[in-house]
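First the structure, then my questions, so here it is.
Incomplete set of chains, arranged as in the complex.
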């Protein structure tokens, strides 16, 4: 699959994302600069974590106006797979590609820790390699990861099965204590209604190797590979058996 | 807008002595201009000139087969093989952090990061050493929150992981906290850049943020004068850190230093303390050249900034470059790509003088040498203070605890031993993808990109010991660092240091300083670890009362194989628990005596550097051979705390208990809580015990199986029986409690 | 303050951005709790927003109004979670 990883001024996790995709999973990666206006022929785009534009004003507020974002919006409108992690998630919300917003953590402090998230749905292009209810051990590191949306939006997310990941404890229980940042509904990751745009606060790219952070995060990227860059469920199951090999 | 007339009084206001002013007049053959006076005052300040410390620092061991760059550049560099070098340094930002903890600490991190990437190295690890006053002091919680948030803010935003550090509380820092920041970077060993201004005719470029009035007489003067109520009012404009701009600066500079562009670059130096003045002077000094600056071309943030202010401003996130004549456009284009200012503001000359013009007027014309190598160097008088003699600690006078379990819990929850997770949870320890061991174990371990290797890092100070005996305290701190590295599986290879002391004009402070430098010397010689960089922070003193002598060391170790790293917590039931080293009846200066008996005194534990060296060899061999399931050195809090930490410090909820039996005929509290050196607790599979014993015997390190990893309780003989969860709760919740949070 | 007239003049726009009613405001809540802890029980509610001072070049009041509203809608406020209002003051 051909991936594009975008670098905004202030992106910090772009190199690591590219390393995981290319170096560990053997995927093809194009590094994209925020001033680029076209994506080229890609199957998936990653908006990585970091502090685009210093996260000044609001996280993601300024990055969404970067020239490349028009191309990303067009790509998403055409059904291309887009994943935003952490700051990338914030950018997708600011750009209106995902519902809701991410605000300051409940206790107002930056939080860096291992967290557990429960896979709520596996019929997605981002989690088809997981088991339903599976608990993934993936770190978070953010100051503004508290997911909020109004009641109507939250309802729509529930009924539309758009909530893909929730914070939970090691046993998969979703409790007040297992919610690190105060996110409504313990939401850690949501997709759009169409199913081709996905945002998550935990960092799968920092849980892709045993030596550093474990391997649970690989499943997110491998799911996207398995979906072949297409979000439709039929294609997902047809390609599920595809095994990734290194170069 | 004419600059004020310069008189002796003006010189005094600038912190220059009558003698120094006379020297300046001799050097110039005339009265200095106001701008020149400013330049002399910052360049001759303690902070820039190291006038009180230079003669002593010269004695430190700074060479060795790995040393690519010793003290004298922005940071030191060590060769770690495979064509890779590590570049590292530690630096203080004490006074600014006391005035405005968030911004002070943040800009401290920004400054040390620039020192590292100035040399072409990509920063891959930040650590910090923090000393605060009593937790009960009204200002302490505010300072802790601000400093920690500020460090996190800068490191997180710029994308460099903060992977370790230390936090101490002591009344001695109530009015003068210490914030020392450490950064390590990696670079190809043949691509280290230096701060040189070679080649007359080459261009001087200013890049980064615009210049404002911030920090004028900031770091340099603040760090060279005692702190009192008056300085509150004289307070310079506080510097606000902009990690976003620094991130752009970092990426732009590293791109400039990459093979695609580096042919254009002659030299590069960050504008730290004394900004434009010190960076240009120091670059010219290293190359034996001169520099002409046209101040009218300095990018400004405010409309009215005088030439004096431009020369002295400590605005953050700026660098000075020297590029080949003809390369200016290409370099400027590169910085524009990163949305950064890049202005040609001067040229390299062969005049060996610093000259600056403003609107066609010559405002500075000073020979370089007296500003740098020729700056005043003092051999200040030193004498041990009379009251340095601490009363003996008579063990027999100390009542034993009634309940050893409770005593252990109290220690676990004490300010200096409780979990630092409250702190490091605010630091991104993952970013960059190289962090193998995050905060929570003896040393941080980060991998070396592109190799199988990893680097272990520990920063340590032993302020409690140093208060009793600065020589022994310093030696102990170096030993503690070395043990931390070895317990993580690494070979110690080099040292950086930050020497935080009071007013050097006081003979007793100078004595403490000399003792510490001697200790640093002796310990580094013993461990074969050269000192490649460092920083001195004098005048840590408020209203005449000085901080305890507080040297901090940062030690770097090498693991040839990253997968051989070891962490401190127990891994699985059934493993044997082994004590390396010997227990002694030494309670002097211990955390236990301080916490349970409220005394900082006694004879410090005996330290034998040869014993330490041999212990380190055993730990390293054990790690290399894969014998160690866990390893933890015994330090603050003694053996019982070390054992408890092995049970509770694991990041995951899979924690383990232990059954321990100790046979030494020592007084129980000395056995459990004494801080004798040369010890480590390791766990190993039973089948590896014979081999471990062979290694220890060969190195003549005492070895004893003292128990087994088992269950969910820590049981030590008949003395202690505590649930792991209970210990974990007390230990992990204490820090927030200190700050008045529940 | 100054006489505005109808001609072009410089402007100072003061923009107030506040969390939308009904949207979770963890920051405001945390600050309110801190104030309680500091001994201000009289604080019944607290909402934390942003205050932006924008200095504008000489344009007509009408144009200033439209432009500032646009800046708010596009960048300065996030309509999903925030409301904004602003006032304009002629400068010079």
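As written, the chain order gives the labels A, B and C, with residue 1 at the start of each chain.
Here, a contact is a pair of C-beta atoms (placed from the backbone, for glycine too) under 8 Å apart; a residue touches a chain by one contact, two chains touch by 3 or more.
Nothing here was measured: the structure is a model prediction, and the numbers come from that model.
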Per-chain copy numbers for the entire complex work out to A x1, B x1, C x2
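To be clear about the criterion, only the chains that are shown with their structure count from here on.
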Using the contact definition from the top, classify how the chains connect: line, ring, star, complete or other.
line
So, what's the distance in Å between the C-alpha centres of subunit C and subunit A?
32
Using mean CA coordinates as chain centres, what's the gap between subunit B and subunit C in Å?
42
Do you know which subunit B residues sit against two or more other chains?
none
Multi-chain contacts in subunit A: which residues touch at least two other chains?
none
Parts of subunit A lying in touch with subunit C, wherever the complex brings them together:
57-58, 61-62, 65, 93-94, 99-101, 103-108, 146, 148-151, 182, 184
Interface with subunit A, subunit B side, in the complex: residues 149, 152-153, 156-159, 242-245, 247-248, 338-339, 424-436, 447, 562-563, 651-653
Contacts from subunit A onto subunit B in the complex sit at residues 9-10, 12-13, 15-16, 19-20, 50-51, 53-56, 109-114, 139, 141, 143, 170, 203, 205-206, 211-213
